[in-house]
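What you see is the complex with one protein chain gone and the rest in place.
Now for chain A:
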Amino acid sequence: MAEESNLQYQNSVQTDEGKKTGIISYGAGNIFSLTAALERQNIPFGMIYSPEEFDQYDRYIIPGVGHAGAAMQKLEESRMIEKIKSTSKPVLGICVGMQLLTDFSEEGNAHLLSIAPLRTRHFDETLQIKVPHTGWNKVCSQFENELFNDIKDGTYFYFVHSYFIEFNPTFTLAFADYGVKFSAALKKNNFYGVQFHPEKSGEAGEKILKNFSEL
């Protein structure tokens, strides 16, 4: 944590030059920590507020905190759904942003993007677990994948969520166990999602962001 890096953060304003990763800005939650993590990793990024700004980026992050149904509604209002669904560039959904990739969420009984044929469910109270699932949970890989490049199997990532995407042998990229085995990460074609917060998951999380930026 040298003083140089302080300066670097201050200078790291979003210019039009060197933009690569576009963050879908649809009003779902605070993204300060995400942009700070990208800056720490020297990953160039910009914010996308409208469909017209979409095509100038190489890859996309869909952030999201809060209520999945409300997030979906905001995404609809942003008019970016068609762009997202039709892109062949890499897309990474984080937390609720990942849940948006599924068919349906029990949170608000909301119909979502249906990119992956999966359901987002609430942690069952009968599992005798505490909800929200809060803290560092072990993540185990299901398939070899470039998103988890150089990340040891069984690495801990930081989770905070009450709804989870069910485990699926085809689309689950990595899973976690919390009373129930669920999708910690998923992949369908160019679409990736992580339920944990890479921007808060120490060096392992930063590595995920770095790996995504190099896809």
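Convention: contacts are C-beta pairs under 8 Å (C-beta built on N, C-alpha and C of every residue); 3 or more make two chains touch, one makes a residue touch a chain; residues count from 1.
By definition in this document, contacts and distances are computed from a predicted model.
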Of the listed "FAD-binding oxidoreductase", "MaoC-like domain-containing protein", "Imidazole glycerol phosphate synthase subunit HisF" or "Putative phosphoesterase", the name UniProt assigns to the chain that isn't shown is "Imidazole glycerol phosphate synthase subunit HisF"
Footprint left on chain A by the chain that the document does not show: 1, 5, 9, 30, 32-33, 36-37, 39-40, 65-67, 124-138, 140-145, 148-153, 155-156, 158, 160-162, 167, 169, 175-181, 197, 199-207
